[in-house]
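Only a single protein chain was left out; the remaining protein chains are all shown in position.
For chain A:
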């Protein structure tokens, strides 16, 4: 990859006088594994602890110097509802370091980082750890509402008679369990279904989607083989081997992929298991600091961070154009979704009718886009993906010699997140 550095950027740097620069010092993640594989017997906070410890190990950062911890998670383990705190304590962080958990679907760790950036920029903190974890090998499956109601009443029943009469009301229907919602609460639509409609609305063909998914796997495999995925820290599963590689990267062939039946909209849909991201276990963590403190402590920060929601906003606010960006890292939930987003960015109609803009934003060039694979191939542990994207773009900037990187991700509930990342001077 030998692209000459762009000589004339719209702006030399994003740093503003009088505002603290916020930097990414380091980012790590556990290997992302398909749900139900090697991590199967763990719990969410175990993976989160792994990422946090990995971050500490890699940076040799003094635990007590961490001012705050923010962690994202989507499907919550009810035993560890503030998973940030449980994982931090387990990873040996000081019990005086507060920790909170955020949730914003697939951009939960983006939100965690945004919170961290805010804490640092406002001067409240100097060093914040942000991250995210998702554990899909085990999800909370509940008793039915009827059963729960009966059990709670049983708790309050004082006499044997009252208890027996409650038990007598038990019916077979009470025993039907409740799975975590696969569909969104407000729209009652599943993400895959929505992605299929999105692809159809933008006229993205099955072939385009399969090709894009294949590209993701091929690039990820290449990055893996070339040892570019340096954000991974090993994870030792008790009683099992040390895990050090993602296990969902599987370049297939177009022919094999074309054989799959649609997974959501049957029979005419275009989204299949092969062109969607899969259920993944994994955790990620980043260390975010003020530049001065990081330098003072002797760290070489990787990148400056400035997050907002959605790409045109982040660009306009920073005074940059799309042409200034050297590396793009977009979340790939579904091939159809990424391609629809790119088509939307290229469309004047969409810009005028759906964004209230005069003209299109423009789509990123593919030669700068997700070059080390993406969520389709690397895996997508919902709340861990954001940090993976940011760390990866920082690593790419370093490797490719670029200056500006752009991270973007979509989330259930019709939300989006974008962040500009600027490489720190080497």
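Assume a residue touches a chain if its C-beta (ideal position, glycine included) is under 8 Å from a C-beta of that chain, and two chains touch if they have at least 3 such contacts; residues count from 1.
Basically, contacts and distances are computed from a predicted model.
Novice: For the chain not present in this complex, what protein name does its UniProt entry give, out of "Neuronal-specific septin-3", "Trifunctional enzyme subunit alpha, mitochondrial", "creatine kinase" or "GPI transamidase component PIG-S"?
Specialist: Matching the unshown chain against "Neuronal-specific septin-3", "Trifunctional enzyme subunit alpha, mitochondrial", "creatine kinase" or "GPI transamidase component PIG-S" yields "Trifunctional enzyme subunit alpha, mitochondrial".
Novice: Which residue from A:40, A:121, A:200 or A:295 sits in contact with the chain not drawn here?
Specialist: Of the candidates A:40, A:121, A:200 or A:295, A:200 is in touch with the missing chain.
Novice: Who touches the missing chain here, A:150, A:344, A:361 or A:412?
Specialist: A:344
Novice: Quick one: which of A:60, A:78, A:141 or A:188 touches the chain that's been left out?
Specialist: The single option touching the absent chain is A:188.
Novice: Check each of A:89, A:265, A:322 or A:363 against the chain that is not shown and name the one that touches it.
Specialist: Once the missing chain is taken into account, the touching residue is A:265.
Novice: By the contact definition given up top, give the residues of chain A that touch the hidden chain.
Specialist: 185-188, 193, 197-198, 200-203, 265, 267-268, 340, 343-344, 347, 349-350, 353-354
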